[in-house]
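Just dropping this structure here.
One chain of protein is taken out of this complex; the other chains stay put.
First chain written, first letter: the chains are A and B, and each begins at residue 1.
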């Protein structure tokens, strides 16, 4: 292989990206050395097994990926803003929409949700950590390795270019001869293993580590949503694992699964992809429902309306999510019976989802609503998501779908579902739980300004796409002529995209501004909220709860505040905590190199990296470190420092 | 000592799994085609049950309810994936 094949060449934009990557990396290395932060980074972050810090790392990665995916989005909108644009060529456009989709779903939405659930779930159930803290660190570093592997593809070897769905035969070695789709299969595989382990970890955590008295039906709704999500994860992700494995075999080892000759069946890829892909939609959206439930209840000063029906609807959704996947390919050639069946199951999902919408509305009903930033996102979510849901039911009708299929109407629909559903939720959750982790709130004025930019611009960007789709504009079109009449609406959409970009920049600026100027919160409960995480001081000490709380009902912290009853009468005793370990980080590095070498089919290095993975796993197995104890005096001191004189 | 090391439950499980494997072999004989799949299904499911109940002690832990739900859910997803895919590509294919 020649060097000009190894690095991507010939594109001024990519040269610019390379230069900036090198400069930023050098700046980070220089900064760490100059301020002598290497030891801090290693001790406090790279080796941590603390669920809160792992959560923070997930969220930082997610925010960076939001900007990577956002730049892709702006480039796409710019290229289609006017007829016959020459900003990107067809190949570059293909790469941009592929990476936009993959990054936004798998490396932005998922880690953002994982970050929030890492920070919040153990606190909500009154636990000191997750069930398997080391495994949690492994999950994070595998995700990180996968994300990095995916991102270097655009400077080394070339990005995947067959869409985030990577349909065969387009994604085969014959039609996509660059290593781009090798990156796709391996990066997603590595981060997928991490996701699966997270799923197992959180189910055990939620089912086995709840505080005394917290029965399943007393859990906060976010914890419930995470539990259901993790159930979907552990049964859906293995399907992706296999699909990606077969893709890798087809591309690297010449197997015939999805080929056009020798009995291969390209449509089988689409089938497997969506057997995983549809439950994946719910993996992203159910925790969002949980976040909104928490926020709407907290800022209406009411308990959540219809708690049991909320739980039941999520259980039903988790089952139905495995029964609808063929609605993604109604036009593929299966008979009317098949399409009819999947049409009905798809429409059935609207029922439990509708139940949830009504529950939120009834929670708001007669509540004392305070319009904070997280609440604004939650309130905006309800109508916008409903538009997404209704257009979803339109798409669910198989016969009508023959008209909408693969048009911009579909693009508009899923952005109307995923942006209010997932993005608004994680941003709302980010504002809501930020003071818990860092000890101060984000500035409300900046937060609200960003909200209005995002909420309005979102509609300006995506509402025109419904009409463009109905006019016949297909998705993934990189250019069109003036005669089509697509120009004006696309230009409008571009204007909206710029507004969205400004909104997100304001959001990050708010983090910077608030870090410098916001007053510190000493109460630990700045929103006057309801669940156990707010009973701890902020920032939360490493052991979470000085004494394990005891729960007597739903919204336990709220009633302990109202009735002036402490959450526990026990005395402080020494606390057992897991020790930090650098092995998950090293395992992530080994997996990164294993993936990288396989992408280029460099066999000897691949085998060496594979053996390294096994050796690291073996050393972990031989580890006999059972953690350490925090003595009582230290706990008392920490609590006094964080809470002032209140204890 | 022998009796202690080879408990009757395990020996019975082992023998029954060998017998069930042998029974499955009748599908290679000249019997009605319709009954063959039924025999394979029954013997395989029984064998899986033998492993689960007698060897894996599925019902012994305090979380047995969750474990049963987990296995049931896994089988649900497994069946839906297998049968649904065959429904799409074989039984329900447009022709």
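Assume contacts are C-beta pairs under 8 Å (C-beta built on N, C-alpha and C of every residue); 3 or more make two chains touch, one makes a residue touch a chain.
Here is the rule we go by: contacts and distances are computed from a predicted model.
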| item | value |
| --- | --- |
| Per UniProt, the name of the complex member that is left out, chosen from "Peroxiredoxin family protein", "ABC transporter permease", "Quinol oxidase subunit 3" or "GDSL family lipase" | "Quinol oxidase subunit 3" |
| Missing chain: touched chains present in the view | A, B |
| Absent-chain contact - pick from A:138, A:272, A:310 or A:567 | A:272 |
| Listed residues A:58, A:235, A:329 or A:543, member touching the removed chain | A:235 |
| Touch list for subunit A against the chain that is not drawn | 131-132, 196, 199-201, 203-204, 207-209, 234-239, 241-243, 245-246, 249, 253-257, 259, 261-265, 268, 272, 275, 576, 614, 618, 621-622, 624, 626 |
| Absent chain, residues of subunit B that touch it | 4-7, 10, 13-14, 17-18, 21, 24-25, 27-28, 36-37, 40-41, 43-44, 47-48, 51-52, 54-56, 61-63, 66-67, 70-71, 73-75, 77-79, 81-82, 85-86, 89-90 |
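Going forward, only the chains that are shown with their structure count from here on.
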| item | value |
| --- | --- |
| Subunit B to subunit A touching residues, read off their complex | 63, 66, 73-74, 76-77, 80-81, 84-85, 87-89, 92-95 |
| Residue ranges of subunit A touching subunit B (in the complex, touch as defined) | 207-208, 231, 235-236, 239, 265, 267-268, 271, 275, 319, 322-323, 325-326, 333-338, 341 |
